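As you look at this complex, bear in mind that one protein chain is not there, while each of the others sits in place.
Here is chain A:
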């Protein structure tokens, strides 16, 4: 249907009416809170006298004070570094596994594909809190089967919930929970590759490995970009897993990840102004990182296209 033939039968207002619920909800639960957070982040409480009695605590303009305080806060910085280390494990391993499983599902003559596809996707349905709880018990020497086996073999039993291994332990929970979803995204775009492309590759005598590396992976690059994008956002916002593991170990502090520090500042120490500034900083970092990544990925894709690559 060409747009020229599309006459208006009192249609003009319809799209706006249809979008009204979403717009109202967006204004109330997205735009307003974001605006309020920014407003809060620029204010602070001024206490006069001993801070007793009405009017002793007043909201005053703070300018960028909350921001400079947050950015020079060593706890927040330490949390950011921890999450960086965690992300450096989670993102490559999770997406590597997702790509591997997707390619295996897509290969010829593979058996049990529907069963394994569902099994690998299953953790997506399990709440992050429950996943952390399950793995937490599997990490706990007194109940873990792994420790039982290590003990039976007389091998040393590492403490998985402390120091360096803690990163591995936390990463494993995220990898376990996220691989299946990403696998589906990549697998879907693998299946969208026209059959002729595979046939041409085979006629040229390409091995499955060569086909995967030279044809399939370049052709699913856009969905790899998408999964990277989602993974970066999820990593920066890690909260549930370390919070759930906290009762099981002393090594997870209340400020382990930046979001946990925001929560503590808002509801633990009660400095919502400071917490708002930190939340805004995390949001900006998320935007900069994810858009930076998207732009870099787009540039790469364009270069590949210009060089007459597989695209």
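Definition applied: contacts are C-beta pairs under 8 Å (C-beta built on N, C-alpha and C of every residue); 3 or more make two chains touch, one makes a residue touch a chain; residues count from 1.
The rule is short, and it goes like this: contacts and distances are computed from a predicted model.
Novice: Out of "Allophanate hydrolase", "C-type cytochrome", "Urea carboxylase" or "Carbohydrate ABC transporter permease", which one is the UniProt protein name for the chain not included here?
Specialist: Options "Allophanate hydrolase", "C-type cytochrome", "Urea carboxylase" or "Carbohydrate ABC transporter permease" narrow down to "Carbohydrate ABC transporter permease" for the missing chain.
Novice: Just one of A:76, A:94, A:169 or A:276 touches the chain that is missing; which is it?
Specialist: Selected residue, touching the omitted chain: A:276.
Novice: So which of A:45, A:89 or A:104 would be touching the chain we can't see?
Specialist: Per the contact definition at the top, the residue touching the missing chain is A:104.
Novice: Using the document's contact rule, name the residues of chain A that touch the chain not shown here.
Specialist: 1, 3, 5-6, 9-12, 14-19, 21-23, 25-26, 28-30, 32-34, 36-37, 40, 97, 100-101, 103-105, 107-113, 115-131, 133-138, 142-145, 148, 176, 179-181, 184-185, 187-189, 191-192, 195, 199, 202-203, 205-209, 223, 226, 233, 236-237, 239-240, 243-244, 247-248, 259, 262-263, 266-267, 272, 275-276, 279-280, 282-283, 286-287, 290
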